[in-house]
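Working notes, beginning with the structure itself.
The complex appears here without one of its protein chains, the remainder shown in place.
Let's turn to subunit A:
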Amino acid sequence: MQYITGFASWFMNLFQTGGKTFISWMSSIVPVVLLLLVLMNAIIAFLGEDRMNKLAHASSRNVVTRYLILPFLSAFMLGNPMCYTLARFLPEYYKPSYYAAQAQFCHTSNGIFPHINPGELFIWLGVAQGIQKLGLNTMDLAIRYMFVGLVMNFIGGWVTDFTTAYVCKSSGIKLSKEVKLTNKPAESDEKATA
């Protein structure tokens, strides 16, 4: 009988420990994330997608805007996974590189702006909850996460330009580096009617 009682209380203890963790998150993390989401959703609704599309057009020309500024803003404005759609204005050759940078921006900025990728928040939060438990400020970590991300994601995008060149060479496929001018009016037309 003693063993059964012992086992039962051990078993229930698993859920009580988990429950305590859950409630501490519900009272500390959820309200902050929720209110931040409200504000971010509102800002995004006010600014609108049109402006982002214009920016995407303008950013396709050089490396810095292409793999640093555009993916950062795109993650902030559109979140995962809609942020990828802005790359439709880029030349085909640069699309894989943009993807490489963009996917990482969906995480590195997520510490400060959890609205970007709420579905995968625990990449950040899993580690950050340990910091929180120690009573330290997670914002210090979040800011460094974002800045290291800014630099390394940009480099990641740039490096992909070279791996794309390598894959193109070894497979014999050629991708255009030119912005398709014929595509442009069609796109903007579609937007105007949208």
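Just so it is clear, contacts are C-beta pairs under 8 Å (C-beta built on N, C-alpha and C of every residue); 3 or more make two chains touch, one makes a residue touch a chain; residues count from 1.
In this text, contacts and distances are computed from a predicted model.
Name of the non-displayed chain as stated in its UniProt record, restricted to "Energy-coupling factor transport system permease protein", "Biphenyl dioxygenase ferredoxin subunit", "Sulfide dehydrogenase (Flavoprotein) subunit SudB" or "Sorbitol pts, eiibc": "Sorbitol pts, eiibc".
In the full complex, subunit A contacts the hidden chain through residues 10, 13-19, 21-22, 25-26, 29-30, 33-35, 37-42, 44-50, 81-82, 84-85, 87-88, 90, 92-93, 95-100, 102-104, 106-107, 111, 115, 118-134, 136, 140-141, 144-145, 147-148, 151-152, 155-156, 159-160, 162-164, 166-168, 171, 173, 175, 192-194.
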